[in-house]
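Input: one structure, supplied below.
Of the protein chains in this complex, all but one are displayed in their positions.
Chain nomenclature is as follows: A and B, assigned in order of appearance, with residue numbering initiated at 1 for each chain independently.
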Amino acid sequence: MFPWTDGFRWTVNHIVFLSLFFAVVLTIVTTVVSAARRAAHDLHRHSAADICWKSDFAELPVSERRCRHELAGRIVSRTCDNAFDCRHCSKYSELAVLPAAGTARDLAVNYSKDRFYHRGHTWVEPQEDGTLAIGLDELAEHLIGNPDSIAMPELGSEIELNGSAWRMKKNGKEIQVRAPIEGKVMAIGSPKDGWYIKIRPRLDPHDPATLRHLLRGPEVHGWLGRELERLQLQLRTPNTAPSLADGGVLIDGVMDAMAEADWDTVLEGTFLEG
Amino acid sequence: MSTRYGMVIDLDRCTGCGACMVACAAENNVPPLPQATSRTGLTPMLVRRVSNGMEGQARREVFIPILCMHCEHETPCVSVCPQQAVELDKGTGIVMQMPQRCLGCRYCMTACPYHARYFNWWDPAWPQGMEKSLNPGVAVRMRGVVEKCNLCHARLHSAKEKAAAAGKREIDPADYVPACVEACPTAAIQFGNLADKDDPVSREAHSPDAFRFLERIGTEPKVYYKSGEAWVRALKGSVSEVEVKRG
Partner (left out) sequence: MASTVLTDRRWIERGAERASLPQFLLWLAPWVVVLAVGIYAGGLCLYYGLNQTNMDNRFAFGLWIFFDLSIIALGAGAFFTGFLVYLLKRTDLRPILNTAVVVGFICYSGAVAILMIDVGQPLRAWFTFWYPNTHSMLTEITFCITCYLLVLSIEYLPILLRNRQLRKLPSFLVFEHQLHKLMPVLAGVGAFLSFFHQGSLGGLYGVLRGRPFAFRQGFFLWPSTFFLFILSAIASGPSFLILVTAAAEKVAGKRLVPREVFQRLAFISGALLGIYVIAKAIDTLIWLNITSPSLGFAPWQFYIYRPFGTSLLFVEIVLFGLIPALLLTYRRTAARRGWLLTAAGLACAGVVLNRFRLTVQTLALPTLAFDPFLQYTPSWQEVASFAGVIAYGVIVYSLSYRYLPLFVQLKGDRSHVSVD
């Protein structure tokens, strides 16, 4: 700047002013660069998916953040404050021992008592060889019907819990299916196989804590009931009052049958996008 | 001994002819600006006409040439310019404006208590052929910058070159005369070194009839005015110290 300007002299003024200015600029630049570097670091490690999920979770409406224990009927009402991460929930152990409600009502979709369900409508089934099979639950499959295309992950790649497992396309809408558990992709399936991918989990598959965050048994019943109610409200004809019909079975291929509905909203609510 | 260039302007001799204004404009390449008004014109030297507010036989008027006062102490324009485009030259006492560094923020114009600074509201333009009359020693300014009297610094520069060419260390005072001083037909404007006790201008500045405008603000201007008339000397005060009609 000015040290080489004719007649310049350093005064206290200059020193104070310039040091303050450069201190401020340095702070701002360091903050931005530091944030960028940490972000790049996160993207290389596994934590990016976790951060994105937590951010998306915060954007979900309260009605879609019901605690699993509320869905199971163990408690009257609770909003999840931990991004559905029951593995690291301080309240889990005290709530899990409470008695669950019964499963009296009939559901319009089927579910399996042997499978573990993720809130993004995928299921996990432990296989004999220690891998885990992952598939789409009946509600999601019936909603989509026949997908126009499916983009599967590469064999050997890693998928992250709540990150992207695979993508599907239907009627011009893109659906990102969230992974119910983290691990390495060992096999690729298809809707005809009944499963989509098989993974080798990063955590021990025999440890009950590994699958703790997934719903099972009577919880699934309560959860699917709520999901069907949500669908009925979101798929109703516009300008009509909401009504909740009982009984009946979800038809296969709702996206084709009700093409004019607001599928952006329905799909985002179903697959838990922000 | 340092040099402190200053002026003493004898208001009793000023006839309001305006020759100083014309000479200043010619020396400093001031554009004609036919579209300018009295408030947007470019007049580094400006002669004001002031009356004593009375009518009929009691009416008196005086012509006051206003130019940059080259304030010596806490020069208002120097302290406020954000990019040091104006500075008080320690060697000569001249407050120097650098139009090529001026941003045109006009803060100095608000700061100057004497309203001696002028802004280039238009691009400078001369009628065809008139550019031959431009002074090659003075740079033309662009629009959007502030300018003011700089005591014809180009003439000081020429005087220095002449002295250096002759091998001398000091300039000959007769070589450095600002345009307004040179043009004044009644020699109302006197120019000299206020720091030199032997300089007649320095003696004049200390005479009892000499005064400076707005002395109480404390800017120590180096342009003195002189008048034998008490009512004229009273004009040196602020607007509240003097009840006078505007002329």
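One rule holds for everything that comes next: contacts are C-beta pairs under 8 Å (C-beta built on N, C-alpha and C of every residue); 3 or more make two chains touch, one makes a residue touch a chain.
Quick caveat, the model's predicted, so the values are computed rather than measured.
Asker: Can you list where chain B touches the absent chain?
Answerer: Listed in rising order, the touching residues are 35, 37, 39-41, 48, 50, 64, 74, 76, 79-85, 101-107, 109-115, 117-123, 142-146, 213-214, 216-219, 234-242, 244, 246-247.
Asker: In the full complex, which bits of chain A touch the chain not displayed? Write them out.
Answerer: Its contact residues with the unshown chain are 1-2, 5, 11, 13-14, 17, 21, 24-25, 27-28, 31-32, 34-36, 38-39, 42-43, 48-52, 54-59, 61-63, 79, 81-83, 238, 260-265, 268-269, 273-274.
Note that only the chains that are shown with their structure count from here on.
Asker: What whole-Å value do you get for the distance between chain A and chain B if each is reduced to the mean of its CA atoms?
Answerer: The mean C-alpha positions of chain A and chain B differ by 77 Å.
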